[in-house]
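Just one protein chain is left out here, and the rest sit where they should.
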Amino acid sequence: MTLDTAWARAWLARAADQIGERSSELNELDRAIGDGDHGENMNRGFIAVRAALDEVAGGAAPSDVLRTAAMKLISSVGGAAGPLYGTAFLRASDAVSGHVELSASDVVDLTDAALRGIEERGHAAAGDKTMVDAWAAAVRTARGAVAAGDDAVRVLFAAAAGAEGGAASTDELLPHKGRASYLGERAVGHRDPGAVSTAIILKAAAEAAS
Amino acid sequence: MTLDTAWARAWLARAADQIGERSSELNELDRAIGDGDHGENMNRGFIAVRAALDEVAGGAAPSDVLRTAAMKLISSVGGAAGPLYGTAFLRASDAVSGHVELSASDVVDLTDAALRGIEERGHAAAGDKTMVDAWAAAVRTARGAVAAGDDAVRVLFAAAAGAEGGAASTDELLPHKGRASYLGERAVGHRDPGAVSTAIILKAAAEAAS
Amino acid sequence: MKKLMNDPRSFVAESLAGFARAHGDLVRVSTAPTYVVRSKLVPGKVGIVSGGGSGHEPLHAGFVGRGMLDAAVPGEVFTSPTPDPILAATRAVDQGSGVLYLVKNYTGDVLNFETAAEFAAAEGILVRTVVIDDDVAVQNSEFTAGRRGVAGTVLIEKIVGAAAERGDGIDELEALTRRLVASARSMGVAIGAPTVPHSGKQSFELGADEIEFGIGIHGERGRARAPMASADELADRVLEAVLHDLPREPGERVVVLVNGMGATPVAELYVVYRRVAERLDASGVRIARSLVGSYVTSLDMAGFSVTLLTVDDELLGLWDAPVHTAALSWGV
Partner (left out) sequence: MKKLMNDPRSFVAESLAGFARAHGDLVRVSTAPTYVVRSKLVPGKVGIVSGGGSGHEPLHAGFVGRGMLDAAVPGEVFTSPTPDPILAATRAVDQGSGVLYLVKNYTGDVLNFETAAEFAAAEGILVRTVVIDDDVAVQNSEFTAGRRGVAGTVLIEKIVGAAAERGDGIDELEALTRRLVASARSMGVAIGAPTVPHSGKQSFELGADEIEFGIGIHGERGRARAPMASADELADRVLEAVLHDLPREPGERVVVLVNGMGATPVAELYVVYRRVAERLDASGVRIARSLVGSYVTSLDMAGFSVTLLTVDDELLGLWDAPVHTAALSWGV
């Protein structure tokens, strides 16, 4: 399958499904080291995103779909994740603006732009035990796949696998940003909910392409 | 032993001991059908009574000891039991006013006066599931003992036994007075705490005489 | 359930000490005997005195001040005060115009205030007593101690206090209070039991999905155990019981109190008030004024009560009159 507008719609619809199914898992993760609402917040946001997908004009580019998603996330998620994911999707949209079909390198640009947007907005870096760790790992593995000559869909799968690993890597990290940082040492051994939601979203992107 | 002033002091001192030892039992009974403080209240009161016993002038009559106890109970017990026991001891004191040594019939007069005082003050009758049931039974059995020709100490033991039975008889009664009456049917099967404290006090009176 | 306390036996005294320290501008707190008296008494004014067991804070000490009570007499937790402190408070507030006792209907409170009134009369102080019994959960018959005095007490203390501040004499005040008592009805629900300090045990055990319906304010169990229900269902059942018992004409105006029992956050009380207001609209009862908060509590019991007081223009004027106490303050 090609990474066109149909794919972009399928991605977000699938992400909405997955976030919905796993929202209590995300709440539980957030209850351990945050305030227990990450699943609620993301689910609220993606329900809004799903509803908005129909509004996207026919003949739109993938970037238009991503921009619509960004706006909906900003206006409906709230909390820390809302502005962060909103910025991520806005920057991702800009990075592939107008492209009718995404190339392998577009996938890298998209994830990299999202990563930089989150880093700037949240003043967080990889290793701070946040969603940044998932995005950063995704970008790394995507780059590797491009270097290995993989096609766009393969690169997307690589990114998803990277995000999964990046999320897992947060278990042992000491938190430096977000609510978890209030707990310090007490947060070690727990996985960051935002990193997990990132892994869910990128996994949906890959599955939507296969 | 004769029922003189030394006996009256011994009675109240022993009652203070017994109430102290059994105050949590009284709290528990009150927790089931009242507000859980009867043991606290009675204990606070008898601690004050014990302290006041020394104040009673030498050469005083038993009635003086009972009057002092009444005043202390009124000023330190509070709740429903305070005024009721206060009145009971005041009337008991009047009933044997000045008698240096109590006769068998004095014991009946003393308990009967206490009973009437409580009935008037609390507008309660036997069968209402209150301390009245213990006092009323005590008066009945005491009268019986006098009729049987028992001496004062024996009559006192009869009164104590009667109070014990009267308290036990409250288990199956439907409450018509006091907090227990708010529970209606739900209070059936529970023993009235005030009836039990009455039994404790009369038991102490008898034991103090033997 | 844990408590912020030291020795349970000193709980009431230490809480009062903190209250005295926080509100030295409004009240003076006497210890031995224990009572709370308004710092600035009004010469010639009828004294308004209330009291009863502690554990219902802010009632009564929180309502001592301009336009409400002249003195409050707190007993031990859930235990009526003895006559001595009541008498001392009576002496402290008497201005020669008499003193009115507002007594919640519990055997202990009634008997101890009665005794205090006898002592005061013996000293030549004119004392009148009105017993408050607004709780519809208990049937008023000679087979009970009669209906309990619960949250309606705060509404009555506010209005009677305003009338006394206005300069009403003791006869008018007594008549006004009796009229208010006849116009106030309340009912409460517990979703969590309180813990009495000295026992450390909950007054009753509630299952995860159980509530007590028709509770009082002393941790006694209610009229019946019931399954937990939605806020709207609970509000409907409580309101229905109150409305059923409230003497009123069509289109009657009421003051509504949605009262928290001690451990219930105000956000939940507003959810209940929302429903109560909707139901009153539907039943053609007009809400003239409302109060939502924890005013007459039962230690750390969770739950709420609803009180309705029927009012006319005069009573509303007295309700709106300035009040300046620790727990109720407006117009000043």
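To keep things simple, chains are lettered A, B and C as they appear, and every chain counts its residues starting from 1.
Quick note on the criterion: contacts are C-beta pairs under 8 Å (C-beta built on N, C-alpha and C of every residue); 3 or more make two chains touch, one makes a residue touch a chain.
Computed from a predicted model, the values in this text were never measured in an experiment.
Asks: Which chains here would be touched by the one that got left out?
Replies: A, C
Asks: Using the definition of touch stated at the top, determine which of C:V36, C:A263 or C:V285 touches the missing chain.
Replies: Considering the complete complex, C:A263 is the one touching the chain left out.
Asks: Decide which residue listed in A:G20, A:G78 or A:G165 touches the omitted chain of the complex.
Replies: Going through A:G20, A:G78 or A:G165 one by one, A:G78 is the residue touching the chain not shown.
Asks: Mind listing the subunit C residues that contact the chain we can't see here?
Replies: Touch set of subunit C with respect to the missing chain: 1-6, 11, 14-19, 21-22, 54-55, 57-58, 62, 191-192, 208-209, 211, 228, 230-232, 234, 262-275, 277, 290, 292, 294, 297, 299-300, 302-304, 329-332.
Asks: What residues on subunit A make contact with the chain left out of this view?
Replies: Residue positions of subunit A that touch the missing chain: 24, 27, 31, 33-37, 40-41, 44, 74-84, 86, 121-122, 174, 176-179, 181-184, 186.
Here, only the chains that are shown with their structure count from here on.
Asks: Could you tell me which shape the graph of touching chains takes: line, ring, star, complete or other?
Replies: other
Asks: Using C-alpha centroids, which chain lies at the maximum separation from subunit A?
Replies: Farthest chain from subunit A, going by C-alpha centroids: B.
Asks: Please compute the C-alpha centroid of subunit B, do the same for subunit C, then give the distance between them in whole Å.
Replies: So the centre of subunit B lies 33 Å away from the centre of subunit C.
Asks: Return the distance between the CA-based centres of subunit A and subunit C, expressed in whole Å.
Replies: 55
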